[in-house]
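Here is the structure we will look at.
Removed: one protein chain of the complex. Kept in place: all other protein chains.
Then we have chain A:
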């Protein structure tokens, strides 16, 4: 006999997003929808251990949540009219919605959870809570913050959405692109939080990559006409394919050229390529995620580091720097140019960045400069740059790698 609480937990994680999304459409309030869904979860925890898990647990949870909604509305007669409308909506819909309706509801939910009236940490917490079915304790552990902070963040976020009168809808027209950017940013922030977690970290942190990937795949299913959604999925699939290869047995990060490519996950690479192809087939000019995915795909395609098509990568960085100009992209572009056309070309790009204030404490700049100088044969200057990069990085494992390179050259 399996632990029924673990089954309830699994059902909840699978069903919560749809239930919250469906309720939010009926009551036009994400916060209220989430509370009703939680009420249903409590009812399941009370009843299922004795009565067994129902045949269709999702429908069970949904109908209990709706009943709780109606009860609650009857008790709160003060908001008479609004309440009556909601009550009718809850009572009217008895069937489970069709798959397309569920997809629309989920899209509305993700757009609402990532609404720009909320702070970034609040968007992340709400998204994980409502689309990932994660508890506040899990979110807190994954992001290394106290549980009370996350709980408060979620309560405030729900109040803000309600007070700002944010409608439960997927924006159309000119607003859509900016709002979609926010959704993609949230998903990629979650992915990166997991990606920077080291081998010894709490597995919940590392699992954030998996969660972000799941969210991205879900998004691609419910917004299939958006090339950047497929671009982000492709980028995450390909990055995740290197998980096993990118950390050494000692916990130190292994740079891409030195990774054992046999340990890259071919299934994820294939999925990444398929997602990239879907993005490109939509025919729009490539956005930042599609371009980054294309760069990742170039690396994935090379059987050995020496076979990397640096000219193509440098070309993609030229496009990326135009659609998403940032000093960080410039540093990566400099590295690619150096690999494709010789270190001089890369150093020229870095020299132009020297006065950029945001670059003053960015460890990757001296690290790439050190690499390019070493390839020019300028060992003393290269060692100095690596030592500088080592002082700037906040990651212990990375610092050790940089210090080693500095001492090898001096």
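Rule of thumb we're sticking to: a contact is a pair of C-beta atoms (placed from the backbone, for glycine too) under 8 Å apart; a residue touches a chain by one contact, two chains touch by 3 or more; residues count from 1.
The rule we apply is simple: contacts and distances are computed from a predicted model.
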By UniProt, of "YCII-related domain-containing protein", "ABC transporter substrate-binding protein", "Cytochrome C554" or "Sarcosine oxidase subunit alpha", the chain left out is "YCII-related domain-containing protein"
Checked against the full complex, the residue among A:160, A:210 or A:395 that touches the missing chain is A:210
Note that chain A touches the absent chain at residues 2, 6-7, 9-11, 13-14, 55-57, 99, 103, 207, 210-211, 213-218, 221-222, 244, 262-263, 265, 267, 271
